[in-house]
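One structure follows; several queries about it will come next.
With one protein chain removed, the remaining protein chains of the complex are shown where they sit.
Should a chain be cited, it is by its letter among A, B and C, assigned in written order, with residues numbered from 1 in that chain.
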Amino acid sequence: MSHAKHSATLLMSCPDRKGLVAAIANFLMTYNANIMHADQHQDVAEQLFLMRVEWSLDGFTLPMDDFAKAFAPIAAEHNMTWKVSLSSRKPRMAIFVSRYEHCLADLLHRWRIGELDCEIPLIISNHEDCRRLAEFNGIPFHVIPVSRDNKAEAEAQAWHLMDEAGIDLIVLARYMQVLSRDFVTRYPSRIINIHHSFLPAFDGAKPYHRAFARGVKLIGATSHYVTEVLDDGPIIEQEVTRISHRDDVEDLIQKGRDLEKVVLSRAVRWHLDDRILSYSNKTVIFD
Amino acid sequence: MSHAKHSATLLMSCPDRKGLVAAIANFLMTYNANIMHADQHQDVAEQLFLMRVEWSLDGFTLPMDDFAKAFAPIAAEHNMTWKVSLSSRKPRMAIFVSRYEHCLADLLHRWRIGELDCEIPLIISNHEDCRRLAEFNGIPFHVIPVSRDNKAEAEAQAWHLMDEAGIDLIVLARYMQVLSRDFVTRYPSRIINIHHSFLPAFDGAKPYHRAFARGVKLIGATSHYVTEVLDDGPIIEQEVTRISHRDDVEDLIQKGRDLEKVVLSRAVRWHLDDRILSYSNKTVIFD
Amino acid sequence: MSHAKHSATLLMSCPDRKGLVAAIANFLMTYNANIMHADQHQDVAEQLFLMRVEWSLDGFTLPMDDFAKAFAPIAAEHNMTWKVSLSSRKPRMAIFVSRYEHCLADLLHRWRIGELDCEIPLIISNHEDCRRLAEFNGIPFHVIPVSRDNKAEAEAQAWHLMDEAGIDLIVLARYMQVLSRDFVTRYPSRIINIHHSFLPAFDGAKPYHRAFARGVKLIGATSHYVTEVLDDGPIIEQEVTRISHRDDVEDLIQKGRDLEKVVLSRAVRWHLDDRILSYSNKTVIFD
Partner (left out) sequence: MSHAKHSATLLMSCPDRKGLVAAIANFLMTYNANIMHADQHQDVAEQLFLMRVEWSLDGFTLPMDDFAKAFAPIAAEHNMTWKVSLSSRKPRMAIFVSRYEHCLADLLHRWRIGELDCEIPLIISNHEDCRRLAEFNGIPFHVIPVSRDNKAEAEAQAWHLMDEAGIDLIVLARYMQVLSRDFVTRYPSRIINIHHSFLPAFDGAKPYHRAFARGVKLIGATSHYVTEVLDDGPIIEQEVTRISHRDDVEDLIQKGRDLEKVVLSRAVRWHLDDRILSYSNKTVIFD
C-alpha cells in the first residue's frame, strides 16, 4: 500500500461543508488526473473534513511545479490546510537509537527489502553499540553522547547534522533520552516515538516493570508523534500481546520487543506514505 | 456506524474510468446533498470501480421517488450497477435456525438493544427448540420439519412465508440444512451463513472435530453469502481464537460459539448498513 | 475445561521449598487418586508455590468428609493455605446489574446452555429494566433502589438476601454502583467486576469517552476481583479490540459490549472452575 509510481498525494483538511469532494474531484479532473486512491473523513464534533487523494501523474496535464498556484484559489475558498507529495521525491529519515538495537535492526531490514520508501542519510546515537549494524547497512552513524550537562549542545549538534542532510522525519527507535521542548517544536508531527506500553497506561519510565507489578494480562506498545508533553502526543498505532503469570519481567521485555518493532514500523510506513493527518491530539490514518 | 437518520445510501459499481468520483459528487451536489460518508475502491486487476456514499436527506432537494429517474443518465453513461437505500425503510430479515440457539440468541439480543437496524418478521426452524426464545422476543416462530423426502416442499413452505412477509435478507444462524440450488438462486447475495471454521479450511461437516484431529493452534469462523457451492460463497468476515493441546473437541465447540456469534452478527450488521458489495466471489466491506 | 464429573479440586499456596509436588502427589496416591489435571506455579520473587490439582473421586479411598483431617498434617508442615471443592456441589452465584443488560443476557445464556456450572439463586438490581430477562430465565429478580442516602440500608438488604440464598460468588454485570468497604471486605476474592477499559488505563468513570478523547487505537475491557480501592483489584482477564478514527463514542460503546461479555464470562467460568488464585494483587490462572 505504498505510493504508486509517478504519483502525487494530497493530504488536506478544512472546515466541513457541502461540496468539498466535488471541488477536489473536479479540480483534478480538469487536468485529466487518474485518481488511484481517495479516502476522506468527517469529524462531526469538530466540523472538520479531512481527505487523502492519490493520483497518477501519467497523463496529468498540470505540471507539478504549478500545482500550488493552480490549487491556491480552491484552497483559499475552503480555508484548507494542505500538502502535496510526489512519489519521485523520497522522504529523508533520521533514526535516533540508544543501545537496544531491535527496532533499528527491524527498520533497516524493512528499508533494505523495500518496505520503507525513504532515504536514511544518518543514524544518531548516544552510544557506540549499534555502529556495526548501521555500517552493515551503509548508513553513516554519528555518536553524540548526552549527559545532564551537555543536552542543549548535543541537540544542537544533531540539528546541524539533520539540517545538512535535509531530514524530513525523525524516528526515535528506543532512543532513551527526553528531547527538549525546542527540539520537539522544531519538528511538529515529524518525530515518531515508540513507547513500550499501551498508552495511556504506564507512561513514563519502566513500563514493563510496572505492567508486571500491576498484574495485567496483556502488554502493549504505542507509536505516537512526539509533542512537548512526554508520552502524550497523537497516537498513531497500538498493539498488544497476551502474557500470563508464568511470564516474568524478562519475558515481558522479550514479548514486547516484537510489539515495538511492528508498531513502530507501521507508523513509519504510514507517515512515509502520507497516510496520517493529526489534529486535536489524535490521528486519522487513511486507507 | 449504522445509517444516519433521514439518510440515503448509494452502493454502485462500474467499469473504472476517470471522473467517476466527480460525476457522482457533482450529481449529489446539484441537489444540495450533505455527504456524510463516502468510500470507494478500485480493483485494478478487474478494472472495476466501487463506491458507497451516504448523504443526509435534510435539505436534499431531489425527492427520493424521483431519484432513479434523475440518476439514470449518469448510471447509463458509466454502465453502473447501483442500488439506493433509505434509512427510513428498515430491511426485513428472516432467521433460520435448527437446535443450537447461541447465534439466534445473540442476534436477537443485538436487535433488541438496537445494534441491528431491521425488522424480523419471522424465524423458521426445523425444530421446536428455539420457540421460547423467539416468543420472548415477540417474533413469530414457524417450525417446518425437513426430511430427506420433503425438502422441496419444506422450502416451498418457507418461500411462501417469506414472500408474505416481504423478506429482504435471510440469515442462517447455524441452520443445519443444505439449501437447494433453487432456493439459493432466488436470493442472490441475500443469504448469509455462518460456517464454524476458518474457510477454506474445514469446509463441509464437523469442522471442529477435524480441526481437533489436525492439531491446529487456532480455530475460526466465517460468515459468507450463500451460493450454489457449499461453503464457497463470498466471504464477509472471519475471526479466529487460540486453542491449545489442553482443549478437547468440547472446548473447541465452546470457544467457537463466541467466534460464530461475533462473525455472524458483524456480517448481518454490515449487510443491513449497505456496506457490502460482492463481485468475483469476494466482498468489499466499505467503511 | 470445566470440572470433570465426580471430581475434587485442590487449590493451594505455600512458601516454596523442595518436595512440594511430591508431597501432594504422594498424599493423593495413598488414597488411590486418579489425577486428571495438575498445574503449579512458582513465584520466584515472592518465594511462593501455588498449585491446582483435580482428581477423580471414582476409586478415591478417602471419604471427602475426612479430607480436611487427613490433609491437615501436610498442610501444617508446609504452611499451606488451601481449599478443596467438589464438582457435586455447585457454587451459588448472585448477579448484580443496573440498566445495561448485555452482560447479564450473556451470562444467563451461557448458564442456560451449560457453560457456567453454578446455581443462580438471585439477581439484584437498582432498576426494574432487566426483570423480564431474569424471569424468562426463571431467576428471582430483586429490585433494591440505591440513592445517596440509603446506601447502607440497601447493602444490608442485599446481604440479607444473599445470606439466605447461601451465595458464594457475586458478579457485578455492569452494576453502576460503588460498593462500600464493608461490603467488599465481606466477600474477599469473591466479587468479580467488569470494567470497560484496559486497566490501569481509564479507571473510574466514562472510560469509553476518555478513550475516544485520547485517540487510542484499541479499546479494552478488564475483569477483576473487587477490593477496597476502585478498579484496582487483581486482574483476572483482559481483552482489546481495534478501533479507528471512524468510530465515534457510540461505536466504542458497541464494540466494547462484545469485549465486556467475553472478558466477564471468562472470569466467572474460571472462578467457578477453581482456576484462580490471587495474591499480591495479581492472579494466577491455572490451565
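Throughout what follows, a contact is a pair of C-beta atoms (placed from the backbone, for glycine too) under 8 Å apart; a residue touches a chain by one contact, two chains touch by 3 or more.
Not measured: the values here are computed from a predicted model.
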Check the whole complex and report which displayed chains the hidden chain contacts. A, B, C
Under the stated touch rule, tell me which residues of chain A contact the chain that is not displayed. 1, 101-102, 105-106, 109, 113, 115, 136, 244, 246-247, 251, 254, 258, 262, 287
Suppose we count only contacts with the excluded chain; which residues of chain C make the list? 18-19, 21-22, 25-26, 28-29, 32-40, 42, 287
Had the left-out chain been drawn, it would touch chain B at residues 41, 43-45, 198-202, 214-218, 220, 234-240, 244-246, 248, 280-285
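One rule holds in what follows: only the chains that are shown with their structure count from here on.
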Rotational angle, Cα trace of chain B fitted to chain C, multiple of 5°: 180
Where the centre means the average of the CA atoms, what chain is farthest from chain A? C
Proportion of interface numbers common to chain A and chain B (over half same, under half different): same
Quick one: report the Å distance separating chain A from chain C, using the average Cα coordinate of each chain. 42
Could you list the positions in chain C whose residues touch two or more of the other chains? 244, 246
